[in-house]
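All protein chains but one are shown at their positions in the complex.
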Amino acid sequence: EWTLKSLVEKNIHEALNTQEYPVSTGAKKVSCTSVASSAKMATCPAGMTVTGCACGFACGFWDVKNETTCHCLCPVDCTTALCCQLA
Amino acid sequence: EWTLKSLVEKNIHEALNTQEYPVSTGAKKVSCTSVASSAKMATCPAGMTVTGCACGFACGFWDVKNETTCHCLCPVDCTTALCCQLA
Partner (left out) sequence: EWTLKSLVEKNIHEALNTQEYPVSTGAKKVSCTSVASSAKMATCPAGMTVTGCACGFACGFWDVKNETTCHCLCPVDCTTALCCQLA
């Protein structure tokens, strides 16, 4: 038997679960993973962004292409991209 | 002529668009950009945070000042700051 309060709550619940209000149902966190390669470049999985690169023993210099690829600027044979997203 | 459903929806719409509930109407993403400089420091644009630094060929050592500036701790003539934000 519907009380006014439960009817209101039901409507609120339905309204908040529509596309229009993508209210997050859980706090998001910065989530990262490493991608290693045996070349001068390493690319993040789709949807992830490079936040840091590692480039072989004596090479601290790199740049980032399209926010997704670490590019080491020294002659190295190993590159690691640190890739992050909100999850 | 108001139905309960439309009254609830109207009120939710108003409630969610007030200062009190700045519901994000679109998923946010980690968005990053690189800032290069020909000195020992590189600073992110306002609103962005350093997540990684690159410091010249044989220099892997750096620290970060005020979350916004990469500071290379070796004698280098090139520094890159990787700057990120939610966008």
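First chain written, first letter: the chains are A and B, and each begins at residue 1.
The rule we apply is simple: a residue touches a chain if its C-beta (ideal position, glycine included) is under 8 Å from a C-beta of that chain, and two chains touch if they have at least 3 such contacts.
Everything numeric here is computed off the predicted structure, so don't read it as measured data.
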* Interface residues of chain B (partner: the chain not displayed) -> 4, 7-8, 11-12, 15-16, 20-24, 28, 30, 49-53, 58-64, 67, 73-74, 82, 84-86
* Structure fact -> Listed in rising order, the chain A residues that touch the chain left out are 4-5, 8-9, 12-13, 16, 23-34, 36, 51-52, 54-62, 78, 80, 82, 84, 86
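Basically, only the chains that are shown with their structure count from here on.
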* Asked: Just how far, in Å, is the C-alpha centre of chain B from the one of chain A?
  -> 13
